[in-house]
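The structure that follows is given in the form of structure tokens.
Heads up, one of the protein chains got dropped from this complex, but the rest are sitting where they should.
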Amino acid sequence: MTWDILNIIGTIAFALSGVIVAMEEDYDLIGVYILGLVTAFGGGAIRNLLIGVPVSALWDQGTLFTIAIIVMTIAFLFPSLWVNRWMRFGLLFDAMGLAAFAIQGALYATEMGHPLSAVIVAAALTGTGGGMVRDVLAGRKPLFLRKEIYIGWTMIAGLVIGLNLVSGVIGLGILFVAVVVLRMLSVYYQWQLPHRKLEQFQSP
Amino acid sequence: MTWDILNIIGTIAFALSGVIVAMEEDYDLIGVYILGLVTAFGGGAIRNLLIGVPVSALWDQGTLFTIAIIVMTIAFLFPSLWVNRWMRFGLLFDAMGLAAFAIQGALYATEMGHPLSAVIVAAALTGTGGGMVRDVLAGRKPLFLRKEIYIGWTMIAGLVIGLNLVSGVIGLGILFVAVVVLRMLSVYYQWQLPHRKLEQFQSP
Partner (left out) sequence: MTWDILNIIGTIAFALSGVIVAMEEDYDLIGVYILGLVTAFGGGAIRNLLIGVPVSALWDQGTLFTIAIIVMTIAFLFPSLWVNRWMRFGLLFDAMGLAAFAIQGALYATEMGHPLSAVIVAAALTGTGGGMVRDVLAGRKPLFLRKEIYIGWTMIAGLVIGLNLVSGVIGLGILFVAVVVLRMLSVYYQWQLPHRKLEQFQSP
């Protein structure tokens, strides 16, 4: 039950982020729906592909699909209701989606008996894959590889689950809250992983 | 038989559209072949992936593959024969390819017992997926999400077939003609679905 709620929050948050990008690119109504659905379900699809679940398992998510369609329809019809609030609450929603999907992806891969590396990748892909496909389809440079430790938190969630450090509703709930809080903190304090620009090491 | 002809028309139309983009991007001979093949067969490959058919079913389409190679070779060797005519007849060919592939994709998904939503998505992906991959590979912003109801017509074809409103050669033939005509009309009269630019709803 807790789990379903998290999944719903993730789906809504990612569908809305797809709607925003589609509106920024001046897509029409169908383009808005498609980009929203791709963002909400694309991460799970790529994860399924790489860990050996049939991608067509997507079609069993009928309820989430319906919720996403309803949310996107409301968002498209009444943008004034939420666009301004998005800047304030969007980050929180996105962090919750990131955490929920990363944890779900890691559990999925664990249940299939994959090794730790695959569990971490599954967490990362489920959490960030939808946004990646959204950016590629919208002709944008995917930012998830240089944003403030965005993908890093999903990998930590994957590591924790892959090492079996938490379990049960309470353990997963704590992990969920931890990922959300860490993601929020990394944005507010602009935490950065080490970068290296190439030029400085090249001879002139 | 009718069906094979439609499939051949779709393959040729999409292969040629890939050849045009490859020439615009100054690709070499192999680049031309690859972009043509990707455009002609990419939609079916993505559709197969998402509805649970092995993507390797691609390799059973030997005849279509051969036809596409021959057409692309002629197109590359004698561009003056067709490039100018393309602007006039290319739209019709593209509409026929769109309709044929959308109908084929929807039938495919229906036969596999997928729900209506999957049938619509299969129609949309088969009809438009090849052009999408072509644009991503050529480093272009995919336009199918904002062109004149491009993807919308494929979804209507999927809806009609998913609801079992038509069947048989005659029913499918009528649907095919309807999609082609609607697509042509939407270009000539510049029909547009509702758009929303984001800025107007943001506070300054």
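The letters A and B name the chains in turn, as written, and every chain counts its residues from 1.
Keep in mind that, in the parts below, a residue touches a chain if its C-beta (ideal position, glycine included) is under 8 Å from a C-beta of that chain, and two chains touch if they have at least 3 such contacts.
For clarity, every value in this text was computed on a predicted model and none was experimentally measured.
Enquirer: In the complete complex, the non-displayed chain touches which residues of subunit B?
Expert: Its contact residues with the unshown chain are 20, 22-32, 34-35, 45, 49, 54-56, 58-59, 62, 65, 76, 79-80, 83-84, 136-139.
Enquirer: Which residues does subunit A use to touch the chain missing from this display?
Expert: Against the left-out chain, subunit A lists 49-52, 114-115, 117-118, 124, 132, 136, 140-142, 145-146, 149, 151-152, 155, 192-198, 201-203.
Assume only the chains that are shown with their structure count from here on.
Enquirer: Between 0 and 180 degrees and rounded to the nearest 5, what angle rotates subunit A's CA atoms onto those of subunit B?
Expert: Nearest-5 rotation angle for the superposition: 120 degrees.
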